[in-house]
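The structure's right below; bear with me while I get my questions together.
Missing here: one protein chain of the complex. Every other protein chain is in place.
And then chain A:
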Amino acid sequence: MKKVGNHKSFSRIFFSLALTLSFSLSVFSQDSTSVDVAAAPATGGNADAGKALFNANCAACHALDKVMTGPALRGVADKYDKEFLYKWIKNNTELIKAGDPTALKIYNENGQKAMTIFPQLSNTDIDNILAYTSQPKPEPVVAATVVDGNGGSSNDSGISNNVILGALALVLTMLIVMLFLVNNVLTKIAKANGIEVQKDSKSLPIWKAFIKNQFLLVVTAILFLLFAAYFAYGYLMQVGVDQGYEPIQPIHYSHRIHAGDNGIDCKYCHSAARVGKHSNIPSLNVCMNCHKNISEVAEETLAEGNEYGVNYNNEIQKLYNAVGWDKTTQTYTGKTEPVKWIRIHNLPDFVYFNHSQHVTVAGVECQTCHGPVEEMEIMRQHSSLTMGWCINCHRETNVKVEDNAYYAKIHEELSKKYGVEKLTAAQMGGLECGKCHY
């Protein structure tokens, strides 16, 4: 009993040690996300309100530090007269028409692209925006600290583990040595006292006894064979099943950010799933719908990327290289390099699967088969994609017949025949071989 108690206390110590260590780790990493924002210089506006306004109105075409559709705007208040900026922002077309030399200069410098007019903005609003654009650029030190912190903490935990293990080993060796010594001492005492230490009576060794017992032998053999068969079967059945397949893709594309954080609908990019057999890997022009304007991620996102060892901005640059987009001139170069994605979901050739049947007709959520994609940083195969998996779902899922004239009559007649309220896909013929194999 005592021994058991000892064991418990040992593991308790170990557990609490581990806990504290891991906590300290997360605490440590949380510290590092603070970004110090320098106070806005006195332009008479509220930089926070300006940021909100900037994001709502200007961010589609402008960034603070880089050229997008429009020029970079940091420090724009220093370049131009404030009165001019009021007029320009509210209605630049009028200014250009009127022949204002500064306006014309801006117009010509930026490729004669007219800017959207914002008559709804008040002068205070514009002040606020200008206050935001006049903030100095934050120092890019932050990222470096994060990396350091991460590395340090993981090293710490490694050392402590080794220490504990070493201590345990030491204790065990000591125990063994002690037992040996005790045994020696006892034998010596016995010798001194003239007591003969009784040796074990010569009985059959256990393995020989086992071999002699035919019944036990047969039972063991049968059990062994059964277990072997069970595991062999299990092994063989997973040949060709790639559940959890998570290859490294040529561009680190995060479904977590796109589908999770930004809540983009799956079918915005995988649009063919609505009408076709395939759920296509989106062509790069679809990416550019957004990424024409998003060439850099927010700093918090960048920091998140570091946890996965990836710089999202570099990944966006890979997209630009592939599609041939020059972000400085904001033009397509025409030099493209199609991306060779690694296909994750591979059905065998002898299976016909149609996405539109499931997505559009049956209204199955993408996540039903593909799992919590919106949480996946790296896409992986969630389901086994085996025939048994398909069939189970067909047996359990009701056919979505609401508002579909195709099903009205068939459903009425069949449900009467089977005496059920709602038909499953199987009852509609979803288990027939020829429906998927042809």
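One rule holds in what follows: a residue touches a chain if its C-beta (ideal position, glycine included) is under 8 Å from a C-beta of that chain, and two chains touch if they have at least 3 such contacts; residues count from 1.
To be clear about the criterion, contacts and distances are computed from a predicted model.
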**OP:** Pick from "4Fe-4S dicluster domain-containing protein", "Extracellular solute-binding protein", "Secreted protein" or "ABC transporter permease" the UniProt protein name of the chain that isn't shown here.
**Re:** "4Fe-4S dicluster domain-containing protein"
Original post:
With respect to the chain omitted from the figure, which of A:108, A:220, A:313 or A:336 is a touching residue?
Top reply: A:336
**OP:** Looking beyond the chains shown, say which of A:354, A:384 or A:424 touches the absent one.
**Re:** A:354
Original post:
Which chain A residues touch the hidden chain?
Top reply: 239-240, 242, 245, 247, 271-272, 275-278, 280-286, 322-324, 336, 338-343, 346, 348-350, 352, 354-357, 360-361, 403-407, 409-410, 413-414, 417, 428-429, 432-435, 437-438
